[in-house]
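The structure that follows is given in the form of structure tokens.
A single protein chain has been removed from this complex, and every other one stays in its place.
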Amino acid sequence: MKRFFSVNDVPNLDNLIKQARQLKQQPLAQQHLGKGKTIGLVFLNSSLRTRISTVKAAQNLGLESIVLNVTQDSWNWEFNDGTIMNGNTVEHIKDAARVLSTYCDIIGIRCFAGLQDKAEDTSEKVYMLFETYATVPVISLESATLHPLQSLADCISIAEHSAKNSFPKVVLSWAPHIKALPQAVANSFAQWMHKMPCELVVTHPEGYELDPKFTGNAAIEYNQQKALENADFVYVKNWSSFNNYGKILPVEEDWMLTNNKLRISNNAKIMHCLPVRRNLEVSDEVLDSANSLIYEQANNRTYAAQVVLQNILTHAT
Amino acid sequence: MKRFFSVNDVPNLDNLIKQARQLKQQPLAQQHLGKGKTIGLVFLNSSLRTRISTVKAAQNLGLESIVLNVTQDSWNWEFNDGTIMNGNTVEHIKDAARVLSTYCDIIGIRCFAGLQDKAEDTSEKVYMLFETYATVPVISLESATLHPLQSLADCISIAEHSAKNSFPKVVLSWAPHIKALPQAVANSFAQWMHKMPCELVVTHPEGYELDPKFTGNAAIEYNQQKALENADFVYVKNWSSFNNYGKILPVEEDWMLTNNKLRISNNAKIMHCLPVRRNLEVSDEVLDSANSLIYEQANNRTYAAQVVLQNILTHAT
Partner (left out) sequence: MKRFFSVNDVPNLDNLIKQARQLKQQPLAQQHLGKGKTIGLVFLNSSLRTRISTVKAAQNLGLESIVLNVTQDSWNWEFNDGTIMNGNTVEHIKDAARVLSTYCDIIGIRCFAGLQDKAEDTSEKVYMLFETYATVPVISLESATLHPLQSLADCISIAEHSAKNSFPKVVLSWAPHIKALPQAVANSFAQWMHKMPCELVVTHPEGYELDPKFTGNAAIEYNQQKALENADFVYVKNWSSFNNYGKILPVEEDWMLTNNKLRISNNAKIMHCLPVRRNLEVSDEVLDSANSLIYEQANNRTYAAQVVLQNILTHAT
């Protein structure tokens, strides 16, 4: 593996999950791989889980981490070629990427969707330009449209809770929120599920359709209750409208996931990438039930990051 | 030791001080203990000495540190169970504590008193809830009412400057300040001194009485000069009123510690946890005298943190 932007960079997902589960058993077994090497973690947006789990994964591999918490204000990048930089951009992304490449052996970058300009977000301008100019492998710590480390951790969690040769029904269920959030986690989850042995159903109010580039041929079901029927895994997540880009649309029904709604499921496991707005997105009873995988997902973030870094360090798959 | 919130978590203070003084001689002797392990340092309030000394202590033990500088604004925790989180809290403390526990083997947390709500501060709501939900050992990096790592460093400093089998007179002397500060350092010092072989006298203007839960049977003396008589150690510190909670009360006398005031002492050693407002809390002549222990106290912060971490890593005392 030489980059990690989406599931398309994974030659064999089944193998990658197996590797991750193996190193989870012996996280320090490959400490020599990172010896004398450095990963730079560039956060254009704030991060908690991703930062800590990736630093932890790096530590497990003997890899040094240097974290750059930059806001787009304080280190405002120029993206356009040929611009006369007499405005508020202080460094061209080509220089930033090239310079960081001199200090780091791998660079992770987080660059959220701004949710203002659909074309800019869907083009993944920041990530793609950064990767173009960087001279070392780049991994996504969540980009405008995707969050592949989260999705890989989710795949590991689903694999851990699926019987061999099973074909579970996985439901991605939209949840209420008070803020307009990116679609990245949901897009990414859909994209990775298409590579997993499962049936994916996406349920959300009308108007919240995700980019079909990521949902592909997954069933879209506007009736949440119907979608939950016989579900084996329910992934709860809020996102803002893609069609009415970045907007929160009025929703009449109550989309919060509750135990009552889950009675129709196949004793479904519950997933959420966290942080979760309790009793708004999902009820306490669901999150704190024995079927909740939320802390296991968080824990698997470490091994998702570690298996990706390990593959990049060994240039193998 | 499985937690470190107060002196009550220390089975044998005399032993702990001896261990600290031993490892001060050979700080790198136990580097294997932390191998492959991580301490998470969560700062809900800013920190300089505590952060650096704890990171240094962790390094000495071969333990990796991950620092989280979070402000209560940017990562506003929900504390109440069952709340519908549709307001300004973004993550429930139970999820924060559980998730951090998946990445860290030990968690240190700093959560100052807000000085607005006496009941909330005295209940140590934040620390206690965090510890309740965490699944790994938690240590205090200063909580609403106590600062045990500072107090342990202070005990080490006093032990280093006390003759064997002596019973020094230790005076905790209130000092002027321009801001309303928590009582944590003073409370904690009093609490730890009760476990040390010494006589503790607390002196302050009327109205600045500390919580008797911590001062216990220590003598309270409103006349600073009288308190300083024959003192062997004088610990200077400002705090805001506990009874008139969080307030700065008008004080007529000059409570700044000077050499002149100390003439009546037994050539007392001077202590302060730093940072100190020079010539407001204590005069330069006192702080820069040969009797000043302020930099030794700062240095002992490393060994206080290290002996605590070492004990937690070995689950012994």
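So that you can tell them apart, the chains are marked A and B in the order they are listed, and the count of residues begins at 1 in each.
Note that contacts are C-beta pairs under 8 Å (C-beta built on N, C-alpha and C of every residue); 3 or more make two chains touch, one makes a residue touch a chain.
This is a predicted model, so every value here is computed, not measured.
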In the full complex, which of A:Asp9, A:Glu64 or A:Glu229 touches the chain missing from this view?
A:Glu64
The one residue from B:Arg3, B:Lys18, B:Lys56 or B:His161 touching the chain left out of view is B:Lys56
Residues of subunit B (touch criterion as defined above) contacting the omitted chain
27-28, 31, 46, 48-49, 52-53, 55-56, 59-60, 178, 274-280, 284, 294-295, 298-299, 302
Spell out, residue by residue, where the missing chain touches subunit A.
36, 38, 40, 64, 66, 68, 70, 74-75, 78, 81-87, 90-92, 95-96, 98-100, 102-104
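In this text, only the chains that are shown with their structure count from here on.
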Using mean CA coordinates as chain centres, what's the gap between subunit A and subunit B in Å?
40
